[in-house]
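Note that one protein chain is taken out, while the other chains of the complex remain in position.
Moving on to chain A:
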């Protein structure tokens, strides 16, 4: 891990400004340190030589001025650093969001790499939509944490670490230059010991790294034990093991202590080397100048100057050492951000964007536009030998699927878990593209067709209303949640959609009705209520194609009945695809297709 990541400097313009300010402040601090030392030496030696307040008042006044100056520079360094940290965090955050969502963010210095948006890779991500799995990427939580608390670690890095790093370079050199002129032997002692510090620390670090890493793995395992036991407390209680665990917690924590202390005994060695070298060097210098002073080889003021400056040469190094670990968290967070950004770029390269030649796009728009403008029925959708294999998987999720979905047709897709039902919906939504074969969009009556991949995904999705198995509700009001696909809808329209979705009644009982904020991930509502909010979204969207993924799985009978009534209403006059495990839907649909192992099997 480098002390200063060049990518960080390149990416965030705030970092470049910050570096300049920091170096400037560092130079000022160095100058003030030297001046203060000289003045103090001058006053002490002057007083010893019999000078009084009248002779020394100028020097004493200057010390006061320097105190004010140092305070001002310290304040300025920290304030500027926190200011820059806030900007740098914002810049990194925006880049991260722009990359992950594929939506360009004005505040980010570079738009997402090249041409069309690199695409929401989280959707076609390595895991792929599995039956019964929730929406979103498994890394969503990790990314959210990284973009907030993770990046906060940069505060310390900017405000405490970088300025000390600059000082650790400037101050020793300046001190050395001044001391060399005053007393070359002291300068030699300092010049010899200073470089030893980083060398010894590197040696100790290098020697202990392998061992430390092994220990950290053990520590992680032991560290998780307490959490595991507390989480499992109800289970332990049921089996009458709750009391017995106390002794085990003590034993494991003690093991944890043994292992950790073993690591720390070595990890603290580098700090020991640092402290020893720096103080012994000062002691050597003090004794050496004391003796030379006694023999009259040095004057008192010079000796004092050297004594005051000697510890200053080591101070910034010690500070850097003390703040190293805390600050590296900031660097680690930044590195994680860069890792995410790089990963996206890689995937964008290996999966070339669909050909988007303007002519073809115009042609394909012609298929979709009329439906959007005039509210006609949906186009016909034809799967021609479609296969889909997710990146990093061996087995195809779908293989050789051929299927026609006629306008107004209602199709039930059944099959066991993992048979590819949800993947088929993902294809229809344009979340993923077939690895083989094509999905063709045909004008009713066979007057024209185009592959789905040629139609801009945004445009195509305007034809679709999707009710996922686990709809995601946002931490906004009920109204906003239902308006997701039609932000301009009036309150009356939203209410009408909620009525059709059998959601109006329970929404009315919420404290603020449609104005109720739903809380993080809609925790305020039950699964059945969430499903009906999602159905209201679909009603409001009023799209010619509806896709429903397990609309009643995991719902208790009361909720399931309400959802079923709403679904029946939603399917009227629309093309519909329902994915479900059971065949309980068969009376609502025109055709049932059974999927098994990614292939279309015998219809039930």
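Here is the rule we use: a residue touches a chain if its C-beta (ideal position, glycine included) is under 8 Å from a C-beta of that chain, and two chains touch if they have at least 3 such contacts; residues count from 1.
As a convention for this text, contacts and distances are computed from a predicted model.
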Name per UniProt, for the chain absent here [options: "ABC transporter ATP-binding protein", "Lipoprotein", "NADH-quinone oxidoreductase subunit D" or "Hydrogenase"]: "ABC transporter ATP-binding protein"
Among A:34, A:166, A:189 or A:304, residue touching the chain not depicted: A:304
Touching residue (missing chain; options A:140, A:173, A:202 or A:491): A:140
Residue in contact with the excluded chain [from A:13, A:462 or A:516]: A:462
